[in-house]
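Excerpt of the complex: some chains, original placement.
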């Protein structure tokens, strides 16, 4: 086997911004020439996560409101107090959702559903430069 | 390396139904002849997820009640209003839990715990035909 790797460099706004990674992951896949395998997508950083969602304004706003309700940015957190920081909610959201997803590949295509996009969620409370690593195992 | 792939075709009831995938994944593994590697299990679709749980009636009901409490199917959601849809809660649950898990393989067996089953969670609000993709990397 060979593992074919690629990195996506992104500038985000933070504050829960959702970035559609699907075309970026597909471009790494095309460059690899792999027909069948698994694409692992990993977000580097402790305040960022990867999942899939329908990239549609309503669903994205709903996700933001859900997370604001479950993990309030204005909550009272030990991380913020101990480290004079302000992004504890971002750490918690990222840990809950997790940094990686693995997407199957067949006939050179990602086997996502029609309305299913791979996304980066940047929960930090300021703009960030982010790296997403894509490894194609085949 | 070769990646050995298989697909499981399922008919679900939706509404949070939990389907035990363990035997299906194991059958793809047996067909592959792989002794050591990783089995990636991926649910195709934006309202469905994969995780592990003890497949036991009490735990399954508890999971349903937990998700009903955290992400109410009758909530007021942008996705539903903007798209004249009714399954926003399903999108949110699927994004939170995620579509993939990767399970190690040794001596031709999935290294799951005794009470740990691989499951599909179908959160949509109607019966669905679903595809689960299993890729065995070895």
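Which chain is which? They are A and B, in the order written, and residues in each are numbered from 1.
In this text, a residue touches a chain if its C-beta (ideal position, glycine included) is under 8 Å from a C-beta of that chain, and two chains touch if they have at least 3 such contacts.
Keep in mind it's a predicted model, so treat the numbers as computed, not measured.
Participant: So we've got 2 copies placed here, but how many does the whole thing have in this file?
Facilitator: 3
Everything that follows uses one rule, which is that only the chains that are shown with their structure count from here on.
Participant: How about chain B: which of its residues touch chain A in the complex?
Facilitator: Contact set of chain B toward chain A: 1-3, 5, 40, 42, 44-46, 70-71, 77-83, 88, 91-92, 94-96, 98-100, 102, 133, 135, 137.
Participant: Using the touch rule from the top, collect the residues of chain A that touch chain B in their complex.
Facilitator: 1, 36-38, 51-54, 56-59, 61-63, 65-66, 70, 96-98, 101-106, 111-113, 115-116, 137-138
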